[in-house]
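Taking it in order: structure first as structure tokens, then the write-up.
With one protein chain held back, the other chains of the complex are shown just where they sit.
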Amino acid sequence: MGLLITGGRIITATDDERADIYCQGEAITRIEAGIDSSTLPPGTEVIDATDKYVFPGFIDPHVHVHLPFMGTNAKDDWTTASQAALAGGTTTLIEMICPGPTDEPRAAFEEWYAQAQDKAACDFTFHMSAVRFDELAQSQLRDIAIDCGVPSFKVFLAYKGALDLPDEHLFGLLTMAKKLGVIVTAHCENAELIDAMQKRLLSEGKTGPEWHEPSRPPAVEAEGVHHLATFAELTGAHIYTVHTSCMDAVDAALAARARGVNVWIEAVAPHLVLDKSYAEQPDFEGAKYVMSPPLRKKWHQRYLWNHIRSRAISTIGTDHAPFDFAAQKTMGRDAFTKIPNGIPSVSERIDLLHTFGVLTGKIDLHTLVDACSTQAARIFGLYPRKGTIRVGADADLVIYDPNHTRKLSVKDSLSAVDYNAYEGWEVTGRSEVVTVRGVIQAREGAFVGEQSRGQLLKREPTHF
Amino acid sequence: MGLLITGGRIITATDDERADIYCQGEAITRIEAGIDSSTLPPGTEVIDATDKYVFPGFIDPHVHVHLPFMGTNAKDDWTTASQAALAGGTTTLIEMICPGPTDEPRAAFEEWYAQAQDKAACDFTFHMSAVRFDELAQSQLRDIAIDCGVPSFKVFLAYKGALDLPDEHLFGLLTMAKKLGVIVTAHCENAELIDAMQKRLLSEGKTGPEWHEPSRPPAVEAEGVHHLATFAELTGAHIYTVHTSCMDAVDAALAARARGVNVWIEAVAPHLVLDKSYAEQPDFEGAKYVMSPPLRKKWHQRYLWNHIRSRAISTIGTDHAPFDFAAQKTMGRDAFTKIPNGIPSVSERIDLLHTFGVLTGKIDLHTLVDACSTQAARIFGLYPRKGTIRVGADADLVIYDPNHTRKLSVKDSLSAVDYNAYEGWEVTGRSEVVTVRGVIQAREGAFVGEQSRGQLLKREPTHF
Amino acid sequence: MGLLITGGRIITATDDERADIYCQGEAITRIEAGIDSSTLPPGTEVIDATDKYVFPGFIDPHVHVHLPFMGTNAKDDWTTASQAALAGGTTTLIEMICPGPTDEPRAAFEEWYAQAQDKAACDFTFHMSAVRFDELAQSQLRDIAIDCGVPSFKVFLAYKGALDLPDEHLFGLLTMAKKLGVIVTAHCENAELIDAMQKRLLSEGKTGPEWHEPSRPPAVEAEGVHHLATFAELTGAHIYTVHTSCMDAVDAALAARARGVNVWIEAVAPHLVLDKSYAEQPDFEGAKYVMSPPLRKKWHQRYLWNHIRSRAISTIGTDHAPFDFAAQKTMGRDAFTKIPNGIPSVSERIDLLHTFGVLTGKIDLHTLVDACSTQAARIFGLYPRKGTIRVGADADLVIYDPNHTRKLSVKDSLSAVDYNAYEGWEVTGRSEVVTVRGVIQAREGAFVGEQSRGQLLKREPTHF
Partner (left out) sequence: MGLLITGGRIITATDDERADIYCQGEAITRIEAGIDSSTLPPGTEVIDATDKYVFPGFIDPHVHVHLPFMGTNAKDDWTTASQAALAGGTTTLIEMICPGPTDEPRAAFEEWYAQAQDKAACDFTFHMSAVRFDELAQSQLRDIAIDCGVPSFKVFLAYKGALDLPDEHLFGLLTMAKKLGVIVTAHCENAELIDAMQKRLLSEGKTGPEWHEPSRPPAVEAEGVHHLATFAELTGAHIYTVHTSCMDAVDAALAARARGVNVWIEAVAPHLVLDKSYAEQPDFEGAKYVMSPPLRKKWHQRYLWNHIRSRAISTIGTDHAPFDFAAQKTMGRDAFTKIPNGIPSVSERIDLLHTFGVLTGKIDLHTLVDACSTQAARIFGLYPRKGTIRVGADADLVIYDPNHTRKLSVKDSLSAVDYNAYEGWEVTGRSEVVTVRGVIQAREGAFVGEQSRGQLLKREPTHF
């Protein structure tokens, strides 16, 4: 059954034109001005997008859904997370597979895949974390990248003793990645410094969430980026710094790029609109704003926006990591180190960036699309199936009303988490209709589609 | 009469796909796999592009054709220059209008336009140099930008007493440009330092072309960029540094960008493949390699390529400035300061960059298209009419054979200049067929089209 | 008549030792532990410095006393200014000679010298401003530097149309300075940008003192430093950036130094302890805090202190420029551009730096002495006569009580100005006894000496 979207302003990373879009089956099959609906098969649904934008479905390159972490499990499952994503205009999620340090990669891949496969209402793929690198792991990681179509690894320089990969293995992983054409995404914070700073702060009685940032200041993140970039320089591997939060870290990445390192930079929505003062709120309210890297001083925001505008920063994700406040964040009442990390934003990302980025003039609409969809598709091998609007591409579309105004609230959220970090914020702009491969999955913030529509997107390695 | 291009690999800044292209009238009207030529109007010309690339027509954002300079006139006219451009795959030229210090802008615009309008075999537009900024000039510059559709200015920080604009006027021009949405392109070398260094070197008997670079070292260019960028920072104007030649200057621009300045960076082909040692050749041979900014030490090339790959540098032009060796360059036999500046490259640009950029792995094909076509179109308001391949765009197309090998030589050149700076260089890749708005203008390096096909491309201001 | 100082802790830029100091005539003649006063000539005055520091007399490398500026005259004369300096431990002042744009240098030198010669209670020398550079001026500047013993020039990149030197002359001046071995001190703010920003702000009705800083933000100063440093790079001249106020400007100087430019950096006391918010006080109170470069955001202070500690910044002066609040600062009630610039600090410098630098651990005592005395002496050719404590040096000594606490107030000030920018601030540390060439000129903040004791210090050029 076909779908015709008429009269919208089609906005891609590069173009802005008024035309109608006709989707047949799962793909876009025609883009033309004035498609005569009477010539279309009977039953074609027609949506009037006049005065609306039509965006390619947004891609979140960095989310956690299934997440055993710090002794608990993230609250969302793929049902709630994918619904929340769709409500916010995001049609593809790239989830981090985060095995424990002794888990076999293959088993982890299967565990994560199993969580998603029947519940995902949107399409998905993964970044495969390499937390061990013995021979077995090497072999399985290779298989996952090539045979399973997941050619992007994740490494942690943070989380000492849990996820951090020793330098010897980091070099080996990057060498292998280069050979396979696999990009290595990385959480760049020096694990040892954080561990030592946490111990010092706790020993001084500094236990509240306001001490989370001082336990991992910008210097710790810059060290991580500098370290990784040097390893990339010598191995030739392509790298991608996730949730880059501050000037210091961005500068380290850009300096590496100037030396010829192939490095891409990801920002995440929370760092662009929230700052350190949120985590300093009294009565443990700050715990809602604990993520890693932490929220920074406010002036870093402007620096990140400048580099998004210039496209030196390629992507904007969320690092959605959904832990409840009541029963989970509160595990850290006595010690900020035990607060599960995360500021759930998968549903709010686009509207926040539209409101505080586009409408304030920091970026234009093309940059919004580029950062939130196209670049993720290009970097992670989904393009041109995803990430743009063109004939032949998947019919993942967002009809967006740029004038709709509402207040964000946990009560309207489809995520399972019991709080909304942006509670009461007024945003302008809303995804009115959201399709996944031609099927309408969300309307006006509500999920209206097929729960198991999502597919694993098999990808090819491109980072040789 | 239509034109059908079949079987080619269509390469744009973002995409790579096999499809047929049908052009009717001046525009691209269909892009589809397997267009059945029997369904097309009779007389449609069919070109088989199997095993070829199809690129959007290249744009050279920085050329000189009509150029009274240093007491002589550049050798090319629009007949020869546009033929040379087309032979090399370039279908749009942006020429610098360079009036003398007392000329009225309006008269200059008309003079330059008159030169092009009946002779240009390719499309064209201008950057309007602001060398005076009194009230009359302000008014005429505004008219040229808005009414004549030339919303890009050029300023010179170099050429003391001839072209350089005093700081007070620079501020005024940038302020006006910001208000009008006009981008300001700039030659960033400090005029005073060059003048003083030239005098010093000549007084020391250092008169040969090898002293040209020492008279304007990287520090002089970096000063220019830093200066301009500071003015842009305070006025909000959008700027574009032309022919940026060295690490020092690029760094100054990137530092400004990090502070939020809207600055675009242009490299030119000669700086990417030639170095300072060429200008140091004996017997005045070096004079062929005198341009400004000068050729630099070889290591700067790698730095420029790194930033082209990362797209921090947006465009690659030529600064084509065609002076004969025999009768013009030799005007500077006694003093390098009298050597007319320029290394003609309008015809060679694409093949040089394909050979030494793409085939060596420094950049990919998309970056070639982006830097040599798409970005120029976007930055200067020609997009999407120019700069990409899509339905509705002008049918400016280049069918490119990536495997053709030949030696460059003055004897094969369509430019009027009596030497070729790349004489004897072997290049791989050639523009086999080149169209301008649907008409084949060049084939296999020869001009085969209509001499006066070229049009002035009226543009709208976009840099608010 | 001799002077014996016993039991003090002698602190120089490099050393810290307990010894007695005996001064005979104008010089220090003995430094030994346990000088037996009974062996000294009768009439020797003995001062017990137990529990006190003995510092070399401090040098302020940047003051204005005689200052026709913005249509008025600074309030101090040499009587009051030198008394105020001495009360605060400063025994040598280097004053800026600031002629008008058409004045002859020689006449200006004589005018300034005449003001000082009978009234200066402390020693003095000058920096000779070059505000014109025609042949006559060149010849006179050379004479002043060499014959009159004033081998340090001052240039202004700021103050458009009044003091700023055009680039051509800047190059000439630096070339001449290099040849003569003369250092060029410079006020580095781009005159044109300031002029344009002032006009813009005033035209928008932004007339209060809080708009002074926005009219000359850090970018304007960084531009000045970058500009000057580039000129120094090509001429080889030695330069000295006065009152460097912000990270951006310091960074520009340090980058030049890394390239091999011989550049010294001066900070001034107000920028180290005051910030922009002072100039934003209501009821025109902010006018007391208007100087150029302006007070900056507070975080710049830490950056300056870091570089003072590392000695990347060589000197700390004051830029003492004494204008009354009541009748002079108020000239700018309708326009901040008419507020005479200056934050008088010549008397307060050492106690402020001791309190907020040494006692807070930002710098040590040696760095205090180095920055406030020794480096000025070394850079400006006064060493070893001034700037340290050693046999043979001038007996300019400060016996300093590090524990004395008081509140600063205009009512205790010996300067003629009608306000104190630090009114009510509590400081720790006071110059108890201050000598100039063996004569006690100040005690406990009071002037007790010979009014005309001061001499012009003839210097030799050293910056070849």
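To keep things simple, chains are lettered A, B and C as they appear, and every chain counts its residues starting from 1.
By our rule, a residue touches a chain if its C-beta (ideal position, glycine included) is under 8 Å from a C-beta of that chain, and two chains touch if they have at least 3 such contacts.
Since the model is a prediction, treat every value here as computed from it, not as a measurement.
S.K.: Could you tell me which of the visible chains the hidden chain touches?
M.R.: So, taking every chain into account, the missing one touches A, C.
S.K.: Just name the one of A:E168, A:D283 or A:E460 that touches the chain not displayed here.
M.R.: Considering all chains, including the one not shown, the answer is A:E168.
S.K.: One chain is left out of this view; which of C:N306, C:T330, C:T428 or C:Q451 touches it in the full complex?
M.R.: If we include the chain that is not displayed, C:N306 is the one touching it.
S.K.: Taking the entire complex into account, which one of A:A33, A:L234, A:L359 or A:A446 touches the absent chain?
M.R.: A:L234
S.K.: Would you write out the residues of chain A that touch the absent chain, in ascending order?
M.R.: Contacting residues on chain A, toward the hidden partner: 167-168, 170-172, 175, 190-193, 195-197, 217, 219-220, 222-223, 226-227, 230-231, 233-234, 259.
S.K.: In the full complex, which bits of chain C touch the chain not displayed? Write them out.
M.R.: Contacting residues on chain C, toward the hidden partner: 13-15, 17, 251, 254, 257-260, 262, 302-303, 306-307, 309-312, 374, 378, 383-384, 388, 390.
Keep in mind that, in the parts below, only the chains that are shown with their structure count from here on.
S.K.: Keeping to the contact definition above, tell me which chains border both chain A and chain B.
M.R.: Both chain A and chain B are touched by no common chain, going by the contact rule given at the top.
S.K.: When the centre of a chain is set as the mean of its C-alpha atoms, what distance in Å lies between chain B and chain C?
M.R.: Computed from C-alpha means, the inter-chain centre distance equals 51 Å.
S.K.: Where in chain B do residues touch two or more other chains at once?
M.R.: Each of 259 in chain B touches at least two other chains.
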